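A single protein chain has been removed from this complex, and every other one stays in its place.
In order of appearance the chains are A, B, C, D and E, and numbering begins at 1 in each one.
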Amino acid sequence: MKILVINPNTTASMTDHIAKAARAATSPGTEIAAVNPARGPVSIEGYFDEAMSLAGLLDTIHRHPDCDAVVIACFDDTGLDAARCLTDRPVIGIGEAAYHFASMLSNKFSVVTTLARSVPALEHNLARYGLDARCARVRSSEVAVLELEQPGSNARQRISAEIGLAIREDRAEAIVLGCAGMAGLAAALAAEHGLPVLDGVSCAVKMAEAMAGLDMRTSRLGGYAPPPAGKLERIFGT
Amino acid sequence: MKILVINPNTTASMTDHIAKAARAATSPGTEIAAVNPARGPVSIEGYFDEAMSLAGLLDTIHRHPDCDAVVIACFDDTGLDAARCLTDRPVIGIGEAAYHFASMLSNKFSVVTTLARSVPALEHNLARYGLDARCARVRSSEVAVLELEQPGSNARQRISAEIGLAIREDRAEAIVLGCAGMAGLAAALAAEHGLPVLDGVSCAVKMAEAMAGLDMRTSRLGGYAPPPAGKLERIFGT
Amino acid sequence: MKILVINPNTTASMTDHIAKAARAATSPGTEIAAVNPARGPVSIEGYFDEAMSLAGLLDTIHRHPDCDAVVIACFDDTGLDAARCLTDRPVIGIGEAAYHFASMLSNKFSVVTTLARSVPALEHNLARYGLDARCARVRSSEVAVLELEQPGSNARQRISAEIGLAIREDRAEAIVLGCAGMAGLAAALAAEHGLPVLDGVSCAVKMAEAMAGLDMRTSRLGGYAPPPAGKLERIFGT
Amino acid sequence: MKILVINPNTTASMTDHIAKAARAATSPGTEIAAVNPARGPVSIEGYFDEAMSLAGLLDTIHRHPDCDAVVIACFDDTGLDAARCLTDRPVIGIGEAAYHFASMLSNKFSVVTTLARSVPALEHNLARYGLDARCARVRSSEVAVLELEQPGSNARQRISAEIGLAIREDRAEAIVLGCAGMAGLAAALAAEHGLPVLDGVSCAVKMAEAMAGLDMRTSRLGGYAPPPAGKLERIFGT
Amino acid sequence: MKILVINPNTTASMTDHIAKAARAATSPGTEIAAVNPARGPVSIEGYFDEAMSLAGLLDTIHRHPDCDAVVIACFDDTGLDAARCLTDRPVIGIGEAAYHFASMLSNKFSVVTTLARSVPALEHNLARYGLDARCARVRSSEVAVLELEQPGSNARQRISAEIGLAIREDRAEAIVLGCAGMAGLAAALAAEHGLPVLDGVSCAVKMAEAMAGLDMRTSRLGGYAPPPAGKLERIFGT
Partner (left out) sequence: MKILVINPNTTASMTDHIAKAARAATSPGTEIAAVNPARGPVSIEGYFDEAMSLAGLLDTIHRHPDCDAVVIACFDDTGLDAARCLTDRPVIGIGEAAYHFASMLSNKFSVVTTLARSVPALEHNLARYGLDARCARVRSSEVAVLELEQPGSNARQRISAEIGLAIREDRAEAIVLGCAGMAGLAAALAAEHGLPVLDGVSCAVKMAEAMAGLDMRTSRLGGYAPPPAGKLERIFGT
């Protein structure tokens, strides 16, 4: 089984980081193809970056028709609906996957993400999935995405402090880490705080394996119907 | 990995049916232990049966501490919250699992279940999970649970007719089959109607494998905190 | 008129306490039959206790067919839906009754219950009744159920402090006491804080009187349809 | 105990009709004082009539300070919130009461009211109470309020037909009659259709008795705080 | 174009204040007719005042049939639904208009109003409009309406302090001022706090101009259907 894991930003070191987290989550026999677009924003923090990464993201999916499932490895689930029109293979967002997993491990969870500017987009997604009913609060740690890549930053401490607040103030029973770049921190933070801490990359890889293992396909009726003949070709130039 | 799959009713032929569906969904290395309580209702159709199956269900979980995850194989997710207090291993309901999967394959799904008396309990669950936002309608086919076990019944035709209505009237993009006993019908109905048709048993087994594979645990904070010392022993007599 | 008031836990002193509160609320001519099951949890604090009390609770209702209405005297409304399948006489939960009354005396109320582990089950109920829209917050006082039975505890002070917070932080206009064992405290706490403080036992008894007085019956259509012939007998052995 | 039952329209025959229904619902010792304002609309059908009946309704309450509870006997619960600012005695609307009772006798109910123009105001109320979650649909029978007072009309047949549709199309488990003038029809319609049919007048009288019997008062904090000294006098001229 | 701007309370100095704010918002060619009823409450603070101002408000609209649009210049949108039954010209409430504008300038806004007693009515309106989903919180500054008319009061400081809290605690991205009497403060408070601060009077005037400019009319179907022939005349005596 081959899972295409796309980092929709152009920062290759972050793609490597994500690939490592993805591979750590696989079952035997699963291959991870981790890629990022050549053009677009270097990090995705809010609505504008999301929008500007879409063309690269969708083009990448279009050029990898041979995978069994697709994981979109940005926590705002960039382009998820559009991607589902492009292929009938399961497409899973890492935000979405983490919310669904957390819903089955706790009565209520909180999200700890990067910057305040990203919070409304995540709240919007939660409402769209219906899972705002299960989310106590989306919190920002004011740690920028690329700061997570810097060895000397105190990012981990700030995220940990925010988790403490989520437990005390939100009565959160589980924590969802709200950025692909936080993938490596989940186990240590879970041990420190004594509750499940979920990383979306591993959840999404497992979800993709589960769906591909059952040979499930995205619906072709209604909103995810494929674009009519010719439209894709005209857009992607192939 | 060992997954305990519990049919909470006492009909052993249905447990066999569920075990078969569960095994068909496993990855290499996963063992399915399919069991049912010795006492309780012969089928679960509505609130009363649900309530009367709980003691047997929970006792069964208590007596199987060696599994890596638990699947509750009744579509109304009988006793799901209580079971999560009993063990920190992931506990997945087949209704819940199917709703979560369907939410990632379609914009909106409909459920086709057995009897009208079961509909409010399922609507109640969907609202609790937050996924009522994603469910167009819960429909009853007026096929009784045990009728699904009878070779000569026209159960399949009635379920198929209801799926047709769900597509036309509800604009459903996917169908969730609302009874563990319907597990064998999903593939043929999907082919017939041209949309994803989800069976909860396979979804829940895959979800259990995914969570156990990541060594995830149910939260011990808040609503799923384990009963205080002594209470379990007093109840279960061990 | 005879109202069956069931304490679903096995602590007889608490049943006496509840009976006293129930009798204080009756109109002339109303008889209270207060009972508790012989087997099950000694207190109900969260999902597991709820589940394990159901068989005893439902058996008790089944063995008292001669009452005009039933009150389930546990604040999490244990087994309410299942009980309504067993008899067409009105069945009222004390949580439910208090929420409905509070909705007609205030714009918004808060609940002060016992332990944090009970909060999600109450939030779940409020959402199911639709009355989460009217509830500002469910608060736990961290007073255990059986502590309320102990003369020397400071339970009353801790509950009072939590009411103070509900007024200041939640802008609650009324308070619902979230445990049958708190029945005796309502009047004094209302006087102390200057707002309505509702005890579910008296609300439920009055609601049961009201419904029985109008000869109302629970619907037999849909979710509360009685179990089919033979199922009850097979379960209860009679 | 004395309950003030106010018909907020000026049609005295309808007040008599309501008084009769109210008295049929009382317990021994309860006195019904049924009144209507001297000025205002002859019937209340929609937002405009509601608004124009408020001054008369509130003046009536102001001039009857000696009652133990107030019932507003118009199904749109005219002026309910304002009335609660005027007196700390319980004030119950007949719409509100019927919805709360129906919520405890069924999983889902439908409302059958008079004219289409009244439907949005009732939907608005249901949403405000939180009980839209429990209401399958508000249906209009296109029977005008005063037609219910006319002996030869086929109003009953049209209402009955609409109840039939509510059972079949909405899967309603109970019916709420959406007009004070329909009070006399409930028992026969319940017998005819085999499900609970609720009349708001009797529900509200029982609710008022229940609350007054427990000496409950409306909250004086927040939205129902009484108008400041002098304001009432300036308005009512006394 | 002529816009009728009604202050539903009887305080003429406030009508002048509102008229000034309204005129400041007009486009060339728009005439503002600012009026208040002769009888009714001197200020509108909560449900009771609202109710008692309705007859005067609706009579005023009835006597001004020559306007192109109506603005109800009280932040609780007093009588909005009833007014829409009286005329097919657009009727806009200043609360409503401000919420709609704020929804298009921010992800989430908070309201800063006068007294705590007014908060539930505003929350009720927001829920009715659907815009509670966009409102982080309704806050009271405990500044009374008529205090805003007093030169020496520290009303502005208290409102400003509450805006500071809304930004920090609610993560509000915009502020809606919750009283017609605050119209003059918006620009300075926006400059001070660095976010949009909306005054309902100017929003409503612009909305009325927009609708009248497109010759839009209120629907005559359903809830806003005009009262039947004769009813208006009987009520208004003309």
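Here is the rule we go by: contacts are C-beta pairs under 8 Å (C-beta built on N, C-alpha and C of every residue); 3 or more make two chains touch, one makes a residue touch a chain.
This is a predicted model, so every value here is computed, not measured.
Among the chains on display, the ones the left-out chain touches in the entire complex are A, B, D, E.
From the options A:Val35, A:Leu58 or A:Ile94, the residue with contact to the chain not on display is A:Leu58.
Which of A:Met1, A:Ala33, A:Ala116 or A:Leu165 touches the hidden chain is settled by the complete complex: it is A:Ala116. Here the missing chain is touched by one residue of A:Met1, A:Ala24, A:Ala82 or A:Leu165, and it is A:Ala82. Screening D:Leu4, D:Ile32, D:Val70 or D:Val119 against the full complex identifies D:Val119 as the residue touching the chain left out. By the touch rule set out above, chain A reaches the unshown chain at residues 40-42, 46-52, 54-55, 58, 79, 81-82, 84-86, 116-121, 124, 127-128, 222-225, 227, 231, 234-235. Touch with the hidden chain on the side of chain B covers residues 107-108, 133, 171. Residues of chain D that touch the chain left out of view are 116, 119-120, 123, 127.
Keep in mind that, in the parts below, only the chains that are shown with their structure count from here on.
Compared on C-beta pairs in contact, A-E and A-B come out with A-B as the pair having more.
In chain A, the residues touching two or more other chains are 107-108, 133, 171. Counting only pairs that meet the touch rule, the chains in contact are A-B, A-C, A-E, B-C, B-D, C-D, C-E, D-E.
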